[in-house]
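With one protein chain removed, the remaining protein chains of the complex are shown where they sit.
This part shows subunit A:
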């Protein structure tokens, strides 16, 4: 009886229902449904005078008619939910409400979500997962389209069936890999060392660590592909640290074959102290030229919540020389922090090593961060600019000054 009733209801929900309800068949069909107070609605109907055929509260009947199934389903379930299930339930409701929430969420992610300390942290994490899911979906879609196109192309090829003549066997990527690895191996013996300082795990969140590792992986690959690679050292690298786990996630089996030196020693134990230069945006010293005899250290750290002076503190503690890139000297800076990503750093250092040309090297600074690259140091340029403005505006000097002060805090006082 129950199942027959349900079947009937399902049919009704789809098509017959409107007809049925309008003709007062409701009572016979739905013995379980609640009676509705229609009197109030009728009053309202009069006030608005809609066309007579229209029953404005009909949607409620429809909604409620669907209910009984669900109610009967719910009875069988245990009332108390585990906290995980409850969280999943909440997420589902958020998704229905149209918030940025991923469709599928793993147990592990759900736990991370529950451990978020605040509401906004939860929101942020969900949005991140949501976007990640979207990107993945998009990528998959594109892949599928590509595959289809390729299959089509193959079909056409097989029809024409014409082999291209070429003196080489098509093995490019493997040959290239071999050549790159040869170069990297050479650099392991003769190359200039470049140190990544892996001692910042405590300063970073899990996501920042994984971003750091991705940036390092990118730097390593661009280093391998360069004409004259650095000999990369990972110093202060702890076995089984978060860094290590992230690297294995990125490299998989290849992790043991990457041509770099990984050590848990500090750079001061491996290299003479006077040869080390710690690169940090907070350094008061500005790098003038790339020195082929020095060993540069880059802090493996992504600081989204800009933590000033962390790497400078580390260099100070060890008594090392520090340097910052001459960004202000060659670039008319517009917005953004002056700390660059690790792969940008790597590109800049590689270019400097090959050419020594600052202008060329600093092209790897993201375009959004600066207005223009200049040959002349910005300081001199500013003098002329200042002169022009004083000549032009006379008393308007202060205004110009203010604007410059905004763009170039402290370092360049108009004088």
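Following the convention adopted for this analysis, contacts are C-beta pairs under 8 Å (C-beta built on N, C-alpha and C of every residue); 3 or more make two chains touch, one makes a residue touch a chain; residues count from 1.
Throughout what follows, contacts and distances are computed from a predicted model.
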item	value
Hidden subunit of the complex - UniProt protein name among "CENPT protein", "Trafficking protein particle complex subunit", "NADH dehydrogenase subunit 4L" or "Mitochondrial ribonuclease P catalytic subunit"	"Mitochondrial ribonuclease P catalytic subunit"
Per the touch definition above, residue among A:58, A:133, A:228 or A:321 touching the missing chain	A:58
Hidden-chain contact residue, picked from the options A:134, A:206 or A:313	A:313
Chain not shown, touching residues in subunit A	13-14, 17-18, 37, 40, 44-45, 48, 50-51, 53-60, 62-64, 66-67, 70-71, 74, 86, 89-90, 93-94, 96-99, 203, 284, 308-310, 312-314, 316-317, 401, 413, 415
